[in-house]
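Then we have chain A:
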Amino acid sequence: MVAQRKLMASPVVPVLLSIVVLLVVWEGAILLFKIPAFVLPSLGAIVYHAFTDTGRLMGALMATLGEAIGGYVLGSVLGLLLAVLLLLVPLFERIVMPLAVAVNAVPTVAYAPLFLIWFGLGGASKVALVALAVGFTMLVSALHGLKQPDQAAVNLMRSFGAGSLKIVWRLRLPVAMPSVVAALRIGVPRSMIVAIVGEMLGAYAGLGRLIYESTQQIDLLSVWSAVLVASLASMVFYGLLVWIDQRLVWWR
Partner candidate 1 sequence: MKFMRDETLSPAMPAAAGHAVPMLELVNVWKRFGAAQAQTVAVSGVNLRIAKSEFVTLVGPSGCGKSTLFNMIAGLLAPDDDGSLLFGGAPQRNGQLLGKVSFMPQRDLLFPWRTVLDNAILALEVEGVPRKEARERARAMLPEFGLAGFADHYPHQLSGGMRQRVALMRTFLFERDLMLLDEPFGALDALTRTRMQHWLLELWARHRRTVLFITHDIDEAILLGDKVLVMTARPGTVKSETRIDLPRPRDPSIVLTPEFIDLKQRLLAEIEEESRKTFAQEGIAS
Partner candidate 2 sequence: MNVFMQRLLCSPALAFVGLALVWELCVHVYAPSPRYLPALSTIAQDAWSVWPQLLGGFGRTLLETVLGFMLGALFGCACGTLFTYSRWMERSVFPLFVVSQTVPVVAFGALIVIWFGNSLLAKVMTAFFLTFFPVTVNTLRGLKSCDPQRIALMRSFGANRLVMFFKLAVPSALPQIMVGFRVAIGLSLIGSVVGEWFGETVGLGVMLMEAMNADQVVRLWVVMFACGVMGALLYGLLTFVERRLVWWRSES
């Protein structure tokens, strides 16, 4: 009885249960409503196809990951640096923030065609696109976090003789960490998706390109396999981030 209760209390069981339910509903619906494969392929077929097509999928994945991670790192770093800069120079903030808000009011996807023109069909345009998407979120979150310490805390630091930069380093940045990490977390699935969207509009390689071609060829199974791979990669990427977060930000 105790063992049963312990099992029910574990965090894994409910998830497994719903995954099973999902599988059952999926396959069941296909069988019950006689759904044709071009509307909804069976999960088994998708996985099987993914296995047989591994080479192509992996190649595409590598390209997309490169763009996603590159843009993610670039955007996060630039966003954070810009936030610090805006904090240190209030004049910049008053000029840059309205512009940043305006730039962000335009959906990221709307920039894709422009970036393709500016940076070409290669990986660079996707990196730029991802950097834009991630960077702005980071800028807003980081700025919010950096501004959190109240004047009393800042004055305390100043009474110790700390200059502006030291205050940022020793007081504001640690306090901003949770906000920064939150932005980093949101950024992960976003970067993969933005990279793929960019590739769908124009690219030489990558999962997005693969999806586009497969759609053209009405090879829906390949589309689903690519989506499966993208989703899994995103989750691994996210898991990696959480792992790094726990190692690096251990003081929390």
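Note that contacts are C-beta pairs under 8 Å (C-beta built on N, C-alpha and C of every residue); 3 or more make two chains touch, one makes a residue touch a chain; residues count from 1.
Quick note on selection: all candidates are chains of the complex that A comes from, given by their letters.
Predicted model only: the values in this text are computed from it and were never measured.
Among the candidates 1 or 2, the one in contact with chain A in this complex is 2. Chain contact summary for the complex, chain A toward candidate 2: residues 11, 14-15, 17-19, 22, 38-39, 94-95, 97-99, 101-111, 113-114, 116-118, 189, 192-193, 196-197, 200-201, 208, 211, 215, 220, 223, 226-227, 230-231, 234-235, 238.
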